[in-house]
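All protein chains but one are shown at their positions in the complex.
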Amino acid sequence: MVANQSPILEMRSARKAFGGVNALSGAELTLFPGEIHALLGENGAGKSTLLKALAGVHKLDSGSITLHGKPFQQGSTRLAREQGIAVIYQEPSLFPDLTLAENVFVGRQLQSGKTVNWKAMEDEANKLFQQLGVKLDSTSTARGLSIADQQIVEIAKALSTQATVIVMDEPTAALSSKEVDRLFQVARNLEAQNCAVVFVSHRLDEVFALCSRITVMRDGATVGSAPTSELNESKVIHLMVGREVSELYPKLEAKIGEVVLKVEGLGLAGQFTEISFEVRAGEIVGLAGLVGSGRSEVVRAIFGVDKFDAGSVTLNGKKLRPGNPSAQMLSGVALVPEDRRQQGLFMSSSINKNIAVTLLKKLSQLFIIRERSEAKLAAQWGERLSLKYETGYDPVDRLSGGNQQKVVLAKWLATEPKLLIVDEPTRGIDVGTKAEVHRLLSKKAQDGVAILIVSSELPEVMGMADRILVMREGRMVGQFDRSAATPEKIIAVATGASSL
Amino acid sequence: MKTLVKKVFRVRELPVFLALVIVVIITGTANPEFFTLSGFQDVTLGVAVVATLAVAQTLVIVMKHIDLSVGSTIGFSAYLIGDASSQGHGFWYCMGLGLALGLTVGTVNGFMVAYLRLPSLVVTLGTLYIVRGLFNEVAGGNTITEDMVPGPINFMGLNTFFGIPYLFLVAFLLMLVVGFVMRRTRSARDLYAIGSNLLAAELGGIPVARRVFLAFLATGAVSGLAGAVLLARFNTAAANSGNGLELSVVAACVVGGVAIAGGVGTVYGAVIGAILLQAITMALGALGIPQFWQLAVNGTLLIAAISLDRYLSTRVKPTSIMGAK
Partner (left out) sequence: MKKKYTFGWDQGVSVFLVLTVVVGGFISEYFATIDNISFVIQDVAEIAIIALAMTYLIIAGEIDLSVASILSLTSATVGFLFRNGTSFEVAIVGGLLVGLLCGLLNGYLVTVIGLPSLAVTIGTLALFRGLCYALLGNEPVNELPENWIVLGYENIPGTFLPWSAIPLAILAAIAWIVLHYTRIGRWTFAIGINPEAAKFSGIPVARMKLGLFAMTGLMSGVAGVVYTLRFASASPDGAVGYELSVIAAVLFGGVAIAGGIGTLWGVLAAVLSLGAIRSVLQLIDFSANALLVVSGALLLISVVAPKAIEIYQSRRNSAFVTK
C-alpha cells in the first residue's frame, strides 16, 4: 500500500553544521502518507537536528526538503505549521493557565462573527480528543496535566491545523505502559487518516510493535532505511552502533580500594525507587539508561540538590543528610551536572570566579578573598586541563563548549573530592576535548577517587567504566562487569527489548 | 449537574467573593447600619477609583507585567481636567486632555517594555516619578476646588442612579466591557497566553510586542480618563492626588485572584478584590475597631491571597516518570 503512493515528504542530502561541528552530513528521509515511520539513532546521531529542521527551528546549510511535491519553506516555526508539519516534543510547552480547548486553538481561537466562540471551541476540542480516542475535559486548564496528556493536546492541535506530517520526539520516554498503549492507538488513528507519523524512540520493542518503516541515523547521516518486516532488533542495533569501541576512551589500570559511596534502597516518589549500589575508591562505575530513566535524578539526590524520601547514602561510612549540597561538598562529593550552562556555570562571570566558587573559604584570609591566590588556582587548573583562554578575568561565555566543560571540571576537581560524579561529561564537545576529559577521569581514578559516570553515549560508558549499572523507568534493571558488557546487551536491558 | 458544581468550584474569584460575603455579614450583624442604603453607597462610592484602575491594571498583570505609574497619571489627569475647566474649557476638551495624558504615559511605558524589552517594574517606576514631578511642578501649591470641577463630573460624584452612585456605575460598566473583551476577543486572549508561557507564545507566532504595547497603552488611557473619576470622588485635586494609589490597585488585583505570576485572573476578580478591601476598611469602622488597623489588614490579606494561590497551585500532583505499574 505504501510503495505505489508518492511520498509526502522527501529530505535529500541534508547538511547542517554548528560552529564547525557537523550535526547533519547527508541525512535522508522519505515519508509516505499513512505510515508510522521510526527514526532511530544513538544520542548525537543527528535526529534532533533533523527534527528541528522540519519544525522550522533550523535552516539547512544545504540539501533539500520537498513537501507534497513542493519545496518546503524552511526556518520559521509558524510557516512549518502552516505547511502541515507538526512536531510534538518530548516535553510539550503548553500554556498552563489556559483551558485545553484554548491550548488547541491558541492564536486562532474559533470565532462567531468577531468574538471568540468558547462553546464551539470546546466542542471542537472534545471532538478531536474523541477522534484520538482519549478522555480529556476541554474546559479544564493545562496546569498539572501529565506529560502523556500534554502530548495528546499537542496532537489535537496538530490535527486542528490539518497537519499531514506529525513528528513525535521520544514521546514515550516519560510515559507509563498504559499511556504508551494509548499513544499507540492515537498514532494508528493518525495513520488511518493518511497522515505520516514520525516516531523517534530508543525503545526497540515499541518501534517494532508500532512502526511500518525504520530509518536509522549515525553520525549525522542516514545509514539505512527499510520496511520493518525486513529488519530485526539485532540488525537495527548493529546499524545504530556501527563502530568498534574506539581508542577514544583510554582506560588506565587503577587499584580498586575501599567502598567510598554506598547507596541503599534510595527512593524519591515519582522519580526512582530501590536504588542500591556501591562505588569503590579507584573504581569508575557507569550509570547507563535512556534519557528520562531516572539516572540524573539519582545523582542529584546523592549530591543533595534534590531530596530523597527513602533509603540512605553513605560516604566513607558516614551517612549523608538528604537535601544539603553544601554539606555534601564538604564531605567530599562533587557533581559535574548534566546541563553546564544552566547548572554548572555563571556564564557572565569570569573564569577565575567560576573555578574558585567552590573554594572561597580556603582562598580567604580573615574573610577577605585573596584574588591573587584565586587567579593562581585558576591558572594552575587551566594548565592542568589545557584550557584554552586569554585571561582568567574573561567571562566564561567567551569560551567554547569544550573549554566551558573544563572549567566546570576544574571547579570540582579543585575541591579534591573523594567521590566525583559526572553527568554527561562530554555532551556537545569536540572529539579532541572528549579524549582529554576521558584521560583526566581515568587518571583521577588512578589517584584513588571513586567515580560515577552518567552518560547517554554507550561507547563512553563502555570504554571508561569498570562496572556498568543500567536503569529503566526509575529502577535499577541490570549490572554488567566491564568484560561482560556489550552494547547490544546494554541497549536490550535499557530499552526492555523483548529478545535479541 | 456535577459538571456545574465542578465549574463553580473552579472559579478563581470564588474565595475572595466568599470572603466579601463573610465580611459583609459579620459587619452587618454587628452594626446594622452597614446594611443600610448609605452603608452600601459608602462602600461603592469609596471603591470606584481603585476599581477602575484595577480593571486596567488587570490587562497588564495577566501578561506578567506591572504598571506602577497609574497613581501619578490619574492624579495629574484629575488636576488637568479641573484646571482646564476653570479656564473655561468645555467638558469634552477637559476629558480629551486627560486622555491625551494617559495615552502619552501609556505610549512611553509600552514602547520601553514591549519594544526595548525593559523590565516593566523599572520603567513604570521611572514614569511614576516623572509624571508625579511634572504634575507637582504644574500644580505647585494650587488646589482644584469644587467650583472648578466640570459640571458633569461634579454631578456624577454627588448623585446616584436608583441608589447606586454614578461613579460606581462607571467602574462597573468598564468592568463589564473589559471583562467581555478579555474573554471574547482573540487579541485579548493573547495577553493570557503571553503571561502564561512567554516562550510558547513567541514560538506560536503571537505578536507579543504589539500586544504588550497596546495593553500598556490601554492601561494608560483608562488611567487618564479615570482622572475624572478621582476628581468627581473628592471634588478636589492637588499635588498629592493619587499618591500611592498604585499599590492599592495592585493589591486589589492580587487579592481578587489576578496572579502576579501572570496568565490568570479576571477584571471581575480585580473589582471584587477592590470591594473587599474597601468593605474591610468600612467594616473596621462599623465594628468600632480603630481605622488604623485597616492598612495592616489589607497587607495581611494580600499576603494571605498569594499564599493561598501558591498553596493551591503546588497541590497539583507532580507527574511521574515511573508510570503506574
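Here the chain labels run A and B in written order, and each chain numbers its own residues starting at 1.
Convention: a contact is a pair of C-beta atoms (placed from the backbone, for glycine too) under 8 Å apart; a residue touches a chain by one contact, two chains touch by 3 or more.
Computed from a predicted structure; not experimentally measured.
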Shown chains touched by the chain that is not drawn here: A, B
Contact partner of the left-out chain, one of A:L252, A:V357 or A:A484: A:V357
Option touching the unshown chain, where B:A100, B:I130, B:L158 or B:L203 are the choices: B:I130
Full-complex contact with the absent chain, from A:V223, A:V305, A:A435 or A:V477: A:V305
For chain B, residues in touch with the removed chain: 66, 112, 116-119, 121-123, 125-137, 140, 239, 243-244, 247, 250-251, 254, 260-261, 290-300, 302-303, 306-307, 310, 314
Contacts of chain A with the absent chain, listed as residue ranges: 303, 305, 325-326, 328-330, 335, 337, 342-349, 353, 356-358, 360-361, 364, 367-369, 375, 379, 391-393, 411
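Heads up, the rule we're going with is that only the chains that are shown with their structure count from here on.
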Mean-CA-position distance for chain B and chain A (Å): 45
Contact footprint of chain B on chain A as seen in their complex: 77-78, 81, 93-98, 102, 106-109, 111, 114-116, 118, 139-140, 143-147, 174-179, 270-273, 292-294, 297, 473-475
Contact set on chain B toward chain A in their complex: 7, 10, 183-186, 189-190, 192-193, 195-197, 199-201, 203-206, 262-264, 313, 316-325
